[in-house]
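Left out: one protein chain. Kept in place: all the others.
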Amino acid sequence: MTTHVTPGATDAEAEATEGRVYNVAGGDWDQIVTAGDTDRSENEQIVVNMGPQHPSTHGVLRLILTLEGETVAEARASIGYLHTGIEKNLEYRTWTQGTTFVTRADYLMPLYNEAAYCMSVERLLGIEDKLPERARIIRVLMLELNRIASHLGGIGPFGLELGATTIFLQGVRMRENVLDLFELITGLRMNHAFIRPGGVAQDLPQGGLEAIRDFLRKAPRMVHDLRTLIDANPVFIARTRGIAYLDLEGCMALGVTGPMLRATGLPWDLRKSQPYLGYETYEFDAQTTDTCDAYGRYLVRMNEIEQSLRIVRQCVDRLAERNVRSDPVMIADAKIGWPARLSLGPDGMGPSPEHIAHIMGQSMEALIHHFKLVTEGFRVPAGQAYVPIESPKGELGCHVVSDGGTRPYRAHLRDPSFHHLQAVSVLCEGGNLADVIPAIASIDPVIGGVDR
Amino acid sequence: MTQPPGGEVPAEDNGGLPARLGEQRLAASVVRTGMFGANTTGDTSGYGRLQVRKPPPLSSEPPYGGYFDAVAHALGSALQSSGMSFGDAVERVVVEHGEITFHVRRDKLIEVADKLLHDPALRFEICTGVSGVHYPEDTGRELHAVYHMLSITHNRRIRLEVSAPDADPHIPSLTSVYPANNWHERETWDFFGIVFDGHPALTRIEMPDDWRGHPQRKDYPLGGIPVEYRGTKVPPPDERRSYQ
Partner (left out) sequence: MGIEEKLPSGVLLTSVEKLAGWARARSVWPATFGLACCAIELMMTGGPRHDLARFGMEKTGSTPREADLMIVAGRVSQKMAPVLRQIYDQMPDPKWVISMGVCASSGGMFNNYAIVQGVDHIVPVDIYLPGCPPRPEMLMDAIFKLHDKIMNMKLGPDRDQEITELEEARLSMLPLHVTAGVNGESEL
């Protein structure tokens, strides 16, 4: 066995390896031992590759760890194993079709990707203040439900990776209820393509509000169960308290936002500081702890679930108010708003019969608008916009550039997981190998958003 | 508030009457022709001779409105204290859709970023990343790198835009000022070929290490294969004809 250098190895990887690297791919044990014996130095470092396929790395994240015994001397993250070319694909689709692509970037919070993209497009269109009120409230409702689902999708696997399958099962149990609501309202459990430029795809169905109220009745009990299981759990605390420490200075140096920043004590929440979609009219609190460790971040996320439930309750009350009940959910401008009101028919979901009757029998103009919008898409004036929102992982924004046409000229998703994964080195180096897992889980990266 | 830059406004200002505007428009380069996007077969849309021209580069004059003036003023005085004027570093300022963009000259970028981070009146602690854009018809300034800055102290947002020509795609790296730009700059190099001078380890991050080409440039195809379905083949999205 000799030193093995991967072809095209980066400078970073060469720096990381001091001494010999053993590529063990089967072979005689004696060979390996003798090779090791010839060059045994005091502090022997092993480079361990926690490869892209690993049950504990939140997706296809590759970690290259240089270990001295149990201590991590260097930790590097290698990404790109899920790169999908979403941003390039957007340049060949209309603005509305972009929603279906963008939604699959960070797949645990699909509605946030959609909202960031659609809000940037709306800013370019100049229709930010022309959205119907009902559309705004439904957006907030769905976003907060997605926040709950995303946090549970982070806390559940957090427990699973620590070896506590019960946490996973309890979290998944509650998450299933949220996914039921998604299915009822948008038609899909994940990757909804529901928030579109101009509003939302369709209104809440019959019984939608009642289903959400039902969920709100059950949810506090389920959150309480989760908290009883985790909050004071000595094993969980032993594995997360004091682990992956990143204080405010570190967060500022690394540009970290979201729950990681709030766990240092700074109450920076874009919903409070730079509100959008009417968040300034809802009552909720930005949650912070001040322990700066993995346990603090978990507490921030749990508290945010409870705050989200508060916001959802307020949304439901507002949707039932008389002046909002019969609002449209898509902007009135026929040149932008997606024309078809969808409804469930005998052959599945499609444009409602009333809409078909309208465009075929009643209004030539409506037919033309429908045709042009579906085939060509609307035109967005030239310019660029960046609207950041507070996603469950941090600051998510979509930098959208338009050249005046029907397709995005460039759409770049600024994903918080991508940005925060750079902190892996800072969080893990100096700690134990076993602490790498809770460290990464406390960042809560979703590799779809990292790689896009 | 926005008007074409000085070079294109004729000596006698007609106040934007149609005749003058037409001349200005014809001077701009053609970005797209036709309406079908078909480069294999004929354009049957009836709009075959349609020419879409590049809109003129915008430029705003102060006062910009809101906190933008405070930022521009503070940046100007901070730069002056190190012997540079605002106009040296910033070519153009654009205010549209409630957002401000400073077009910074690439050799002054690090200085500007340093002032943005450290000056107490500015304090843009967080640079949220680099976004590359490729404008192939903008000769001499094809590659743009866009930085969005956030100030938590003052609750402000600005945008910096830097351009580099294709022939010399070098932009100084901001990792010495904002260390978290590391991966963003690697990604921009990977996708656009912009070389960030001074980056500690500028390598591919999303594509495999031995990939050739920079995928998100406009001259790189989308890739993709024709999809066979019930006896016919649908070409990949970048080769299809569609209304544009």
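Per-chain numbering from 1; labels A and B assigned in written order.
In this section, contacts are C-beta pairs under 8 Å (C-beta built on N, C-alpha and C of every residue); 3 or more make two chains touch, one makes a residue touch a chain.
This is a predicted model, so every value here is computed, not measured.
Of the options A:V172, A:L248 or A:L433, the residue whose C-beta touches the omitted chain is A:V172.
Looking at chain B, the residues touching the absent chain are 206-208, 211, 215, 220-225, 227-228, 230-233, 236-237. In the full complex, chain A contacts the hidden chain through residues 51-53, 55, 59-60, 80-86, 88-89, 100-101, 104, 107-108, 153, 156-157, 168-169, 172-173, 175-176, 179, 189-191, 447-448, 451.
In this text, only the chains that are shown with their structure count from here on.
Mean C-alpha positions place chain A and chain B at a centre distance of 26 Å. Chain B contributes residues 31-32, 52, 54-55, 96-99, 101, 125-129, 131-134, 146, 148, 150, 152, 155, 157, 159, 178-180, 182-184, 187, 200-201, 203-210, 215-216, 222-223, 237-238, 242-244 to its touches with chain A in the complex.
Remark: chain A residues 6-12, 79-80, 83, 85, 87-89, 92-93, 123-124, 126, 252-257, 266, 268, 273-274, 375-377, 382-386, 388, 395, 397, 399, 401, 403-407, 409-410, 412, 414, 418-419, 421-422, 451-452 touch chain B in the complex.
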